[in-house]
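Left out: one protein chain. Kept in place: all the others.
On to subunit A.
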Amino acid sequence: MTGNLLTFIVLLPLIAALIIGFVPRSNQGQARAVALIATALSLLLSIFVYAGFDQDLAGMQYTTHYEWINIAHVYQDKALTIGFDLGIDGLSLPFLLLTGIITFLAVLASKNIQHRVKEYYLWVMLLVAGLYGCFVALDLFLFFLFLELTLIPMYFLIGIWGGDRKGAVATKFLVYRGIASAFVLVAFVALAFKAADATGVISMNMVNIADAFAKASPDLITAAFKQGIFLVLLLAILIEEAFFPFHTWLPDTHEQAPAAVSMLVGGVLMKIGAYLLFRIGVGILPDAVQYFATLIALIGVINIVYAALIAMVQKDWRRLLAFSAISHMGVVLLGVAAMNEAGLQGGIFMTISSGLLSGLLFFLIGAIQERTGTTMIGALGGLSKPMPILSGFLLAAALGSLGLPGMSGFISEVLAFIGAFDAFPVLAAVGTLGIILAAVYLLWAMQRTTYGPTTAALEGVSDAKAIEYLPMIVLTALILLIGIYPSILGDLVNPTILSYVTGIGG
C-alpha cells in the first residue's frame, strides 16, 4: 500500500474526473461532492506520506516503478526507457503538501460557481491531477505529461468561468505556458540524451540523469553543454514563474480567473517553475546555475523592485496580488543564485510561503468580491465594520505577505537574504527595497479596503460564513506555524539541500 500511495494521490483526482463525467448535468451537488471527496482523500494520503517520511534521508522515498515504454535502438543504438516512476524527497514533499492543501481548499472555495458546474469540477480535477503529478513524477517524460495536463484545463477554466476578457486571457495563458512547455521538453530531451552518453541507456528518470551528470567527466558532458541546457530551462522557468519580462500573463490571469482558480494558480501552478529550478537546475546542473548566478540574482532583484513598484499603483486587488507574488518570487531567485545553504533553503521557504499566502489572499479577495461585487480597491472601504472576521484575516494575510516575523514570509526572507548577502551584498541590499515597498502597497490596499468610514452601500454586507472559516483558519495557521516553528519545514528540506550544496563543493 505505502508503495503506491503516490500513485493513488495522483489517480484519485483523475478517477474523480471520470466519475464527474458520468454525473448527470442536472445534479450539480454531486459533481462538487465528488471533487471534494477526491481532493480531501488526496490531501489525507499526502499527510500520510508526510507522516511516514524519514526526514533524515536525502534520497527519494515512496518510490514506485512501472515499466512503461521501452524502445530499442532509438538513437545511436541506445534504448529509450520511459517509466511510470514516482517518488518523493525532502524537496518535493513540501510541494506535495502545499498542493494537497490548496487544491482541497480551492475546491471548497468554488461554491459560488453556479454556471456549468459539472464541467468546472471536471476541469479542476484534471488540473489537480496534473499539479500533483508534477511534484511526484521522477520520470521527466511523465513530468512533462503532467505539466501539459495542467495547461488545457486551465485554458477552459479561464475561458469559460473567467471575467470580461476571458477569451483573450485564456489564449494568452495557453500560448505563454505552451511555449514554456516546449522549452521544458527540449531541455528534458537534451538532458536524457546527453546522460545516455555516459550510461548507454536513454533513461528519462531524473535520478539516473542527475547521477550520470554528477559522475560524468567534463569531457563527456561539457560545461558549455550544461550552460546551454540550463539557459533553455531558465527561459522556461522565467515564463512558468511569471518573471519579468515574461510575467504579463499572470496579472491578466489572476484578474480574469475565478477566485478559486486563482488560488490554484498562485498557490500551486505558479510554483512548478520554482520546483523545476530546484529539481533540475540546482539538482542536475549546479555548475551551470553557479555560472549564471549573477544573472539570476540580477533578474531576481529586478523582479523584486520592478514588480513591487508596479504593485503600488494597481487599482485592482487581483492585479496587485499578482505583482506582489512576482516580487516575492524574485526573492527566490536571489536565494537560489547565492547557491549556499541559507539561500537555497530560503528559496524553498519563500516558494511554499508565497503559495500559502497567495492561496489565502485570493480566497479572501474572492470572498470580498462575492459580497461587494468588486475587487477594485478604490471602491471598497471600512469593511472592518460590517465584516470584522474577514477583515481580520485580510490584515493577517497582508502582514504575512509583507514579511512580519512570526509568519512564514519573514523567515523565508531572512534565509534568502542571509544567502544573498553572502554572495551578492550589493544586489541583496537593493533587494531589501522590496521589503519596504511591500509594506507600502499591502498596507495601503488593506487599509483602503477595511479601514476608514464605511460607505452606505457596504454597510449591510455579511461577514464570513461557517464554511469559509476552514480555508482561512487552515492557511493562517500554517503560515503562523512555519513562521513560529520553521523547523517543521526546514528539517524536511535540509538533507536535500545539504546534498545539493556538497554537490556544488565537489
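Criterion: contacts are C-beta pairs under 8 Å (C-beta built on N, C-alpha and C of every residue); 3 or more make two chains touch, one makes a residue touch a chain; residues count from 1.
Definition applied: contacts and distances are computed from a predicted model.
J.: Can you pick, from "NADH-quinone oxidoreductase subunit L", "Dipeptide-transport integral membrane protein ABC transporter DppB", "Cell division protein FtsX" or "Formate dehydrogenase gamma subunit", the UniProt name of the chain not shown?
T.: Answer from the record: the omitted chain is "NADH-quinone oxidoreductase subunit L".
J.: Based on the whole complex, identify which of A:Leu18, A:Ala429, A:Ala457 or A:Ile473 touches the chain you can't see.
T.: Selected residue, touching the omitted chain: A:Ala429.
J.: Determine which one of A:Ile15, A:Ala33, A:Leu185 or A:Ala293 touches the chain that has been left out.
T.: In the full complex, the listed residue that touches the missing chain is A:Leu185.
J.: Thinking of the whole complex, not just what is shown, which of A:Ala40, A:Val201, A:Val414 or A:Val461 touches the missing chain?
T.: A:Val414
J.: Residues of subunit A in contact with the chain that isn't shown?
T.: Where subunit A meets the chain not shown: residues 151-152, 155-156, 159, 167, 171-172, 174-176, 178-179, 181-183, 185-186, 189-190, 193-194, 197, 222, 224-225, 228, 232, 244-246, 248, 306, 309-310, 312-314, 340-342, 345, 382, 384-385, 399, 404-406, 410-411, 414-415, 417-418, 421-422, 425, 428-429, 432-433, 435-436, 439-440, 443-444, 447, 450-454, 486-487, 490-491, 494, 497-498, 501.
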